[in-house]
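These notes concern the structure reproduced below.
Let's turn to subunit A:
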Amino acid sequence: MDWKSLLLNRFSLTVGVLVLGAGLWNAYVSVNDDGRISGRVVDQTGQPVVGATVALSRKTVSSVDSVAETQTGSSGEFSFVDHGQYALLLSATKADAEAPRRTYQLWFRNQNLVLDEPLVLLP
Partner candidate 1 sequence: MSLRSRIFTHAILISVCFFMLLPIYWVIKTSVSGENLFVYPPSIIPADPNMFYYVEAWYTVDFVQLFSNSFLIATLVVIVNLVLNAMAGYALTKHFPGKSLVMSFLLMSMMIPFHATIIPAYLLTAELGLLNSKLGIALPALSHIVCILLFKSNFEAVPSSLIQAARLDGLSEWQILTKIMIPLSKPAVATNIILSFIWSWNEFLWPLIVVRSPDQQTMPLGLVSFLASFEDTTGSLYAFCVLVVLPSMLVFLLAQKDFIRGLTSGATKG
Partner candidate 2 sequence: MFLKPKTKRNREIAFIWMLLLPALMVYLFYRIIPLLWNFVLSFSFWSPGKPFEYAGLYHYEEMLFYDDAFWTALKNTAVFMLATPISIAIALGLALLVDQKIRGRSLYRTLIFLPYPMMVVAVGIVWRWLYNDSVGLINYVLRSLGLIDQPIAFLESYSFAMASVMVAAIWQIVGFFMIILLTGLQNIPAHLYEAAVIDGARAHHRFWRITLPLLRPSIFLCVILGVIASFTSFDLIYTMTGGGPGLATELLITYIYKASFTLSRFDYAAAVTIVMFFLFLTLATVANRLAGGDAGKVDIAD
């Protein structure tokens, strides 16, 4: 058996493809796993809300644990770093207004996330 057939048989090929895939995936993950979340909070009319409390929590088997909280800035923006989750819940409140809890599922732990749609506060 020469090196060519040793290298090109289906066992080595399968293992090779798997290892390569895992390597690429891990490379991608290590670039994108700073755990940054950024988004905005707006009111019903679409105006940014300043000073709303945004809560980041996670769902466990039997309860919802809160992970972190932050306040929105001058243009309604907020961000979290290093959230450490692979599935998370975001909700926002200000006074009586509340944005319904939204679930985000991620591909890997601590994945960066930019919210496409702002959280909308409803009275």
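On the choice of candidates, all candidates are chains of the complex that A comes from, given by their letters.
Note that in this section a residue touches a chain if its C-beta (ideal position, glycine included) is under 8 Å from a C-beta of that chain, and two chains touch if they have at least 3 such contacts; residues count from 1.
Just so we're clear, the structure is a prediction, and the values are computed from it rather than from any experiment.
K.L.:
Which numbered candidate touches subunit A here in the complex: 1 or 2?
P.N.:
So the candidate in touch with subunit A would be 1.
K.L.:
Quick one: in the complex, what on subunit A touches candidate 1?
P.N.:
10-11, 14, 61, 86-87, 105-109
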